[in-house]
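Only one protein chain is missing; all other protein chains are in place.
Entry: chain A
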Amino acid sequence: MAYEGDLNLKATELRLGLPGSDEPKKQASAPSIRSNKRASPEIAEESRTRSNSSASIAENGDRGIDEPPAKAQVVGWPPIRSYRKNCFQTKQNDAEGEGACMYVKVRVDGAPYLRKIDLKVYKSYPELLKALENMFKLTIGEYSEREGYNGSNYSPTYEDKEGDWMLVGDVPWEMFICSCKRLRIMKGSETKGLSCL
């Protein structure tokens, strides 16, 4: 099990903001004992160590710079049966975030770095496309079955489970959600090429 390759989203996500600034809706004065990333509870579980339940500080070499310091991990909290815990860890290690969330990488041709979005937040294509337009400050245009995306230089495409690159919008939204592995917003002459076919 690759616990190292865990979703370390906060460290990889690039946000505009001062280093150390946090998400808006954090809880007020919570005590210092908090649960840590998934890696440590599993290791504690797997090896059945009799670690002291109040505070075993997890090892955490790969945090980003603006990360808060490693929080103490609590054995057996929240009170979830091991079976259920293991179940969901496996699910999420297998399929990058099927279930509660579904983060996929988004590449825009010409942009210096990639972004990540959670597909599960959106309920339809228009919502998704609008979000992409906002995120990258570009216009994607109107979808048409016949001509792809008209009215702009950009075409949203995605890689499906079989490794093929497909135009976003052809299949029903539910099916798209299940098969989309990553997004790429293609630019310029390449997209024209697509619509010429």
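Simple rule for what comes next: a residue touches a chain if its C-beta (ideal position, glycine included) is under 8 Å from a C-beta of that chain, and two chains touch if they have at least 3 such contacts; residues count from 1.
As a working rule, contacts and distances are computed from a predicted model.
J.: What is the protein name, per UniProt, of the chain that does not appear here: "F-box domain-containing protein", "DNA-directed RNA polymerase III subunit", "Mitochondrial import inner membrane translocase subunit" or "Vacuolar protein sorting-associated protein 35"?
T.: According to UniProt, the chain not displayed is called "F-box domain-containing protein".
J.: From the list A:75, A:117 or A:166, pick the residue that touches the absent chain.
T.: Of the candidates A:75, A:117 or A:166, A:75 is in touch with the missing chain.
J.: Identify the residues of chain A touching the omitted chain, counting contacts across the whole complex.
T.: 7, 9-10, 23, 25, 27-31, 33-38, 41, 44-45, 48, 50, 52-54, 74-85, 87-88, 92, 98-101, 120, 123, 172, 174-175, 178
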